[in-house]
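For this view, one protein chain was removed and the others were kept in their places.
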Amino acid sequence: MNGTTIPAPTIEYALLAPMLIVFGAAIVGVLVEAFFPRYLRKSVHVPLTLLALAGAFLMTVLQVVREGVPTTPSAMGAVAVDGPALFIWGLILVLAIVSTLLINDEDQFVAQAAAVPGSADEEEAVRSGYAQTEVYPLLLFSVGGMMLFPASNDLLIMFVALEVLSLPLYLLCGLARRRRLLSQEASVKYFLLGAFSSAFFLYGMALMYGYAGSLDLKAISAALGTVSGQNTLLLAGTAMLGVGLLFKLGAAPFQAWKPDVYQGAPTAVTALMASTVLVSAFGALLRVFWVALGNLDWDWRPVMWGVAILTMVVGAILAITQTDIKRMLAYSSIAHSGFILTGVIATGAFEQNQGALSAILFYLAAYGFTTVGAFAVVTMVRDAGGEAGHLSRWAGLGKRAPILAGIFAFFLLAFAGIPLTSGFFGKYAVFSAAVAGDALPLVVVGVVTSAIAAFFYVRVIVLMFFSEPAADGPTIATPTIGTSAVVALAAAATVVLGVFPQPVLDLAGEAASALFIR
Amino acid sequence: MGETITFWVLAVVSVAAALGLVFSRKAVYSALMLGVVMLSLAVLYAVQDAPFLAAVQIIVYTGAVMMLFLFVLMLVGVDSSDSLVETIRGQRFWAIVAGLGFAALLALAIGNVVFTPAVGVGQVTQAKGGNIPALAEMIFTRHVFAFEVTSALLITAALGAMVLAHRERVRPKATQRDLARARFSGPQPSPLPGPGTYALHNAIDMPALLPDGSVSAKSINRVLARHELEDDFTPTDPEKAAMIREALAKGEAEEREHGVEAEQPIQAKDAVIKEDGQ
Amino acid sequence: MESPVEIVQHTGGAIGYSWLMIALPLLGAAILLLGGRRTDRWGHLLGVAMSLGAFAVAVASFVQLLALNPGERRRGIELFEFIPGMADLGVLIDPLSISFALLITGVGSLIHIYSIGYMSHDHDRRRFFAYLNLFVAAMLLLVLSDNYLGLFVGWEGVGLASYLLIGFWQFKPSAATAAKKAFVINRVGDFGLLIGIFTIWTTFGSLAFRDLGADVATQASEGTLTAIGLLLLVGACGKSAQLPLQAWLLDAMEGPTPVSALIHAATMVTAGVYLVVRSGAFFEAAPTAQLVVTIVGVATLLAGAIIGCAKDDIKKGLAGSTMSQIGYMMLGAGLGPAGYAFAIGHLITHGFFKANMFLGAGSVMHAMNDEVDMRRYGALFPVMKVTAVTFVIGYLAIIGFPLLSGYYTKEGIIETAMHHNPVLGWLAVLGAGLTGFYMSRMVFMTFFGKKRWADDAHPHESPAVMTVPLIILSIGSIGLGAFLVLGNRFATFLAPAVGTPAEMPEPHVFGVGPAALATLALVAAGAAFAWMRYGAAEVPVTAPRGSFLTTFARRDLYGDALNESLFMRPGQWLTRLSVFFDNRGIDGLVNGLAAGIGGTSGRLRRVQTGYVRSYALSIFFGAAVVVGALLYVGNM
């Protein structure tokens, strides 16, 4: 050794506390798995997880209230904690708390994942009341990854965060208690396609590194002006980074996994994926395309146009003929990704970007709550074999459970963007931002596909309220306190954001006011 | 010059091996081919001034990851071979079209760039006193957060493997005593009659004969016999073959009559379950 | 010519609480729907109470409004700011909206009361009242909102309530189909309205009526204003069953009769007229759009009358008549300020006498075991005198019997039209003659002639809870017209809201102009002809085949066939064409986009094969395309 000493890195612990709390709680959760007797585990995990998420949320709020929004990257330039990131953190954490309440509901997860479905072992495990409590630490790891993903300031940490958020989800998808074959299939599909697409992301990183000589988003942005003669590397790299990110959003033509995985996964996990992962992935997409590649927007906008249009059309059209409620919601989620993408495209001058960003943030908040609520309702409509997924089983639900069906209908109307629901303002904000950003044709497509989409939402409502219930229709599970709280909260959020959107719009505007830090 | 030769040799080897990975029928061959690619790449890393990576590539990738692959292959059935007949219409055609198109686009993107002569990492490593210290400094300063976060990944991996693969014993393991009790409380305390032994055949697929010359049904290993019947490997003596068939049919009829449990060798596990149930 | 007066901010008094008009019935609907079976016992009473409460608020507001100077009679009440700069929720009380509010709550309350009797045997009566309350709330929101957004919410709300009520007896497949049909056709209209509202928003940057006064003409080109007018007209046509979106109204008679009376005669179907009058500023600035309104009105009034001539189903006959009368109103509304007062006046008197006749028809059906075929009636006058007398009063009012309500308002429209454009005027006169014929036919077939009852029919008079509303409505049918029209009372009252025409001639108690006399003569001829055919002569119990014209009318002027051949067939044809192309082996994804959406979706679904390798292929292909596209765009 020649005696060089490495300077100690500085890490802003207070600033990163929300994320560190989540990761720390995850590790404590693993220790709980190791050292606590089986019968105690769940009763330790649930408060631990909820407290960690709530604490992280509190720290996020405290950070904003007391310290304001930082203007420089943290953790040696690896993490960018800025307005949008803090907003997204808060949103992810609240949605994760809500999803945890749903996950906590009984009968969602397999008793023993390693037991072969239908075997004597499984029966025995169920009879002994086993539960796969590893779900909670996995959830926390995933949430930690989701927080890091949109806050990463270089592509390396973004890649690591992508994997941190994805790997636990691959596992969680395969842990449904009922219809385990479907669940395992969802898991294997999600995993293979996820690994495949992350390879694309990685190659895009490599090309981007080849172009800029660094993976720092700021350095890439700077290189756009200085490096010449290597444009093809940059363009191909941009495209492949886009593939990896668009896959996570479920944008067409990378959407194929979404219906299958959403249908097969335990519904609580689907709720988590449909809300938080979408939020997180949009944050990351914005960071890559606005911060690093913001000056390249003339090149990527046309392609993104195509993707957005295709996504909206595919999502809306394919949803029409779906017969499974979760699959239909999955396609609806694809269509919504398309709607939000119109906001991503609406770049321009500083004010324009502010407007578009705040619109996207608001849309994500509105959609996140509504979708969690909708999936929570799905968990409550049950058959002998678990959830009653097939739409025909939902016929006449309005007669059996008018309140539940009414709330679900309300969520569907919010998805459709009917005024007085949160969805309306989300769509309105994003579309008006897109109009201001010279993307009028895109908005036209958006409005037309919204109209198509409204058709299948209304179809479900009509089915619930104007069809005769089947003689042996599904039972409505008596909801646990957690599930009812989730439904109530989601409904309240949908109403409040639909009637008094101003505070949240203001908050989103505030978060977007300084755009991303570089 | 030396690098050029190394490159071309290893390039040919690694592409050939990669193609072998894709096109060999047996999964094990594929795994070995992947090992070849990885080793070639390790050498290419070393050639490009990345000795640490070359070592990690060999130790971690080829050594650990590939072993894991092989291990799972063993678990799944090492000699399972894939049929290479394509079942999805158009899949192969479009896959190859997309693959060629994609490779062409990437080659276009790369080929269009005029690279200045490589700077080489020698200077940087010199300044820091070698490849490994230089990397270490980066890991523990600028990228320390990424490094820390990867631990989450590793914990997740361990946890995931535990969840999916580790089967916790729901009941205590059956002891010798339990097994013996189960056996004696069952219908057949004694061992089943062994298979037949003849001058010409001495094999477990030959039935034993009872004193009256008929075949002892209990001595027939039904799984084997069924396979043999299907493949026409019955004894040349038509009389014996008929007996085996008869015995098989009888056994099946009994099975149908009494349910699956009749005449089956008793599994210790089942026996214990039965006792618990009673 | 004078423009409408400015809207002033209002505080205090009954008008300050006018939002209760919307809130009370809405609360009633919420309680009844959420309360479920628990509210079965008293649900209908609550519904009636809420409706009466809204009526009381309306009367109080009306009284307070009358106390103000005419120049201050447009009062806006801010409820809350929805989104700054986009839309507020507010109530506008002015002569126009209060007229509607009085009609809706007044006739609405009577129909609520009537329904207690009519629906007494239905075990879902509570739900029925919930929907009625919901309807009243939405309709009031429609007319009371001070901006187009609130109007649109109410517009959709009444559409929903109408859908729910038409399909109330959904166990009848015909009711379910009719509900769906109404829903779909209304969507077409709503789409027009929505685009119209969007255009207003993008052109003027506001949706509030206060910002869209007479000066709109200076803020936009005539082309834009014409486009806005036509789009609003599309909306009005859908809701008011005007050509070419009329097809749903006749089928809507599948709903319970009080519904037909309230929604499909007195109130909701007149929303289109309200919209046109409320948007008067746009139409006055766009003569082309105004002309189209009058043409639509005349065409519909004739079409409705022709349909009415051939229907044997009493409710469908009345529905045809409703179409026709709304045609008159639309004609009036298209004539500018000179016609507004008559259009709205006719709307109000029509609300009375048509509700009167619908409820009368309901009473008859109630007595005849829900028989609706008039060929099975006859000679009912002696057995149900109250119903018959009130029905006849309504009948006389609608045909324009001198000195009754309909005479004044309809005559006003005809005179104004004649003044404006003689062709329109004479066509309207012809329509009046047809009205005389088909309404007389209905009365003669139902109450006079010979008994043609089914064997098990034992007609009887309905209970008081049903006849009292009939009596009240018939009083309105007698005197209201004269009260409103004579001395230009209503036109003067309405002027602050809609503007004053250049000249306002004093109406006569009994007109003697050529148009008036021709109308009277034609009506008398029509009635006489009807007496010959259906009063004096024997009416066959099964309908004769009739001439080509009769068949034409019986089939609703081939409206459904037209829809089928214009829209449905091409749609199917398109689908078949796409299937043909698909069979030719072109990739389903590409040409599927060209086909109908449903078919596309069904076929596109197959792309989702369930094979993970196919998905990977789509990702890989997509990646290649994205890379290629970016390289192409970047090197352009």
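Order of writing sets the labels: A, B and C. Residues in every chain begin at 1.
In this section, a contact is a pair of C-beta atoms (placed from the backbone, for glycine too) under 8 Å apart; a residue touches a chain by one contact, two chains touch by 3 or more.
Throughout what follows, contacts and distances are computed from a predicted model.
K.L.:
Per UniProt, what's the omitted chain called: "NADH-quinone oxidoreductase subunit K", "Dihydroxyacetone kinase subunit DhaK", "Electron transport complex subunit RsxC" or "Molybdopterin synthase catalytic subunit"?
P.N.:
Missing chain, per its UniProt entry: "NADH-quinone oxidoreductase subunit K".
K.L.:
The complex has one chain that is not drawn here; which of the drawn chains does it touch?
P.N.:
Among the chains that are shown, those touched by the missing chain are A, B, C.
K.L.:
Hey, which of B:Val121, B:Leu210 or B:Ala242 is the one touching the hidden chain?
P.N.:
Only one of B:Val121, B:Leu210 or B:Ala242 touches the chain omitted from view, namely B:Val121.
K.L.:
Of the residues A:Val79, A:Leu93, A:Leu215 or A:Leu235, I need the one that contacts the missing chain.
P.N.:
Of the listed residues, the one touching the omitted chain is A:Leu215.
K.L.:
Hey, which chain A residues sit against the chain that's not shown?
P.N.:
113-114, 116-117, 156, 159-160, 163, 167, 170-171, 174, 180-182, 184-189, 191-192, 195-196, 199, 202-203, 205-207, 209-210, 213-215, 259-260, 263-264
K.L.:
Kindly note down the residues of chain C that lie in touch with the hidden chain.
P.N.:
605-606, 608-613, 616-617, 620
K.L.:
Spell out, residue by residue, where the missing chain touches chain B.
P.N.:
Within chain B, the residues that touch the unshown chain are 3-4, 7, 11, 14-15, 18-19, 21-22, 27, 30-31, 34, 37-38, 41, 44-45, 48-50, 52-53, 56-57, 60-61, 64-65, 68-69, 72-73, 75-77, 80, 82-83, 86-88, 91-92, 95-96, 98-100, 102-103, 106-107, 110-111, 113, 115, 118-121, 123-125, 131, 134-135, 138-139, 143, 146-147, 150, 153-154, 156-158, 160-161, 163-165.
By definition in this document, only the chains that are shown with their structure count from here on.
K.L.:
Contact counts by the stated rule: is the higher one at B-C or A-B?
P.N.:
The comparison resolves to A-B.
K.L.:
If you average the Cα atoms of chain A and of chain C to get two centres, how far apart are those centres in Å?
P.N.:
About 45 Å, centre to centre.
K.L.:
In whole angstrom, what separates the CA-based centres of chain B and chain C?
P.N.:
Chain B and chain C have C-alpha centres separated by 72 Å.
K.L.:
Averaged over CA atoms, how far is the centre of chain A from the centre of chain B? Could you give it in whole Å?
P.N.:
Comparing mean C-alpha positions, chain B is 35 Å from chain A.
K.L.:
Where in chain C do residues touch two or more other chains at once?
P.N.:
614, 620-621, 623, 627, 631
K.L.:
Do you know which chain B residues sit against two or more other chains?
P.N.:
Only 105-106, 108-109 qualify.
K.L.:
Can you name the residues of chain B that touch chain A in the complex?
P.N.:
It comes out as residues 105-106, 108-110, 112-114, 128-129, 133, 136-137, 140-146, 149-150, 152-153, 155-157, 159-160, 162-168, 170-171, 273.
K.L.:
Hey, which residues of chain C end up touching chain B in the complex?
P.N.:
Chain C residues touching chain B: 609, 611, 613-614, 617, 620-621, 623-624, 627-628, 631.
K.L.:
Provide the residue numbers of chain B that touch chain C in the complex, in ascending order.
P.N.:
Of all residues in chain B, those touching chain C are 88, 91, 94-95, 98-99, 101-102, 105-106, 108-109.
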